[in-house]
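Rest of the complex left out; these chains stay put.
In this document, chain identifiers A and B correspond to the written order of the chains, with residue numbering beginning at 1 in each.
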Amino acid sequence: MNFASDNWASATAPVMDALARHTAGAAPAYGTDPLTTSVSEQFSQIFERDVAVYFVGTGSAANALALSAYAKPGGAIFCHPGAHIQVDECGCPEFFTGGGKLVSVPGANGKITPDALKDAMDAFPDGVVHHGQVSAVSITQATESGTVYSLDDIRAIKSVAESRGVPLHMDGARFANALVSLNASPADMTWRAGVDVLSFGATKNGCWCAEAVVFFDLEASRGFEYLRKRAGHLFSKSRFIAAQFDGYLQDGHWLETAAHANRLAQSIADGVQAAGGRTAWPVEANEVFPILKKTDVKRLEAAGARFYEWSAASIGDNIAPDDDEVCLRMVTSFATSEDEIQQFIATLAQV
Amino acid sequence: MNFASDNWASATAPVMDALARHTAGAAPAYGTDPLTTSVSEQFSQIFERDVAVYFVGTGSAANALALSAYAKPGGAIFCHPGAHIQVDECGCPEFFTGGGKLVSVPGANGKITPDALKDAMDAFPDGVVHHGQVSAVSITQATESGTVYSLDDIRAIKSVAESRGVPLHMDGARFANALVSLNASPADMTWRAGVDVLSFGATKNGCWCAEAVVFFDLEASRGFEYLRKRAGHLFSKSRFIAAQFDGYLQDGHWLETAAHANRLAQSIADGVQAAGGRTAWPVEANEVFPILKKTDVKRLEAAGARFYEWSAASIGDNIAPDDDEVCLRMVTSFATSEDEIQQFIATLAQV
């Protein structure tokens, strides 16, 4: 019963197979090999248009480098207070952007709202040198609260970003989970809704370390290879990332693993509800934030369940945990089994 | 006949096996897993003392992060003009050190000399704020010229560094090749000779992407995990690097692959000499820089040999290429076969 994180999983068999398959023989270094080229072309097919793709090894690198392509002196980047770039990257976005400021834009269910975004940007009027300048908007899809922006949500946020002339970045560490959740096409959920640059994550969903910065804004991608290299993020044997993506993207494998994880997350949510519990936010991807009695949590731990307690700070007042309760974060992945779910539900129901 | 670079090779079978072996099951993320712990302990055994080890994915990251642990405002880092950090890392050391200056220290055969180092450091007297301040000395072992610093060489350089109170960094992208060449122990070639921090490279010698920053100066390693994370170089599924190292270090595998590469490099050098040619620098590791007639080079290329032309700028006047000649760089690796060598030698001798 391991629900600690999708980062705790290893790699899927197709990904490992692809890595092994591409092991043989020599190939040019630093991403100039044929495999990297052909996998890059797969990205263009997936997104139904020309994209500029850059492989890196971590989600933090993908996010921070993507944002650095739009860096301005005194630049302000707008994101949710719970965003990974705001909370979990140890200042990497700030560092790579030469000291950018990450401005928190509140919103329920882990999502920023267009109105709150507009208000936050209003504090940085054009031409007022003291306050700095708007630089980018970043949304996380699926969010850190396990929810998903609808296509309309994205378009509305894009509209605000566009009104101030800044790009829209999507942190897609759980991109596949969101895609499956919306039953949308990659194109619809990104550039057709206004996304300019995407951190396309594959690590959580089945790879060892495979992330891609995908530019739909081809102009902005010019010179990006220097940003990546200057930060030490160009791998010499870069094709081992291409190989992972090759296995990941083949025959819809990536969507299957995401669908599996999402489905099991929904099962957890159903089990929680059946046991009379509730979740802090709607369960729309592969994360569940159940609010449970502390006694139940102890029992689950005793039965071997792994999860993290989660801050209740941003939970709506009407459903926030009371003194006897606690909020958990439970994450599912390709490696989560039905058995684990059933065991969890049974243990929870066992009062 | 592929001698383009050791970066063109893939990963060795033991490394791939270890990666596959460690695939199964969940494990804590971000380097807190048991495998990372046990592989880290292997480093302490190899170096015969406590060391602080941090895994990263690229040699540039290892070098630049190691140097950033000693960064000072206006800091000057001293290295050979041909050093990887000076020539091939797109300013990553400068970026990660907040604008450090890489000062070139000349020396024959790709090695800086203690006297030249002292002279270069004299331009940065203590307390003269205008010129900045000495910050670190970096040597490459084996060097970019395919030569190796002797233990005495290292000690002499350390002595100069110490006289100015700065640490000695070793870029060990080809650490194993140097070790085998000197027939020295890892401890002797590093901390016992005065090295404070080492970039321990394993990628070129058989891994996909496995580099380690190894601190002998434990005090300086404090807080290093924040430097790594801030730069996006902490992998979530970090154990996939530990796994590579596990295969790499097992049963002396790493020294065997290096010995193989060194031996074949020597065979190339012998073949060149037998054909009446010469090399730009002594062949002491897994790189050969033959100076050949342009007509011979064309013939080799026609026969399918891959290598790079190399700048003659730093070759001693007495042996520099004349107008009919060119200097090549040829690199061997675990993946280079005896056959390739024999074919090369035969083709070269075929005049």
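Simple rule for what comes next: a contact is a pair of C-beta atoms (placed from the backbone, for glycine too) under 8 Å apart; a residue touches a chain by one contact, two chains touch by 3 or more.
Note that the structure is predicted; figures quoted are calculated from it, not measured.
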Full complex stoichiometry in copies [only 2 chains shown in place]: 4
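Following the convention adopted for this analysis, only the chains that are shown with their structure count from here on.
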Turn needed to bring subunit A onto subunit B - CA fit, degrees, nearest 5: 180
Of subunit A, residues touching subunit B in the complex: 2, 4-5, 7-11, 16, 19-20, 22-30, 56-61, 64-65, 89-92, 95-96, 203-204, 208-209, 226, 229-237, 240, 335
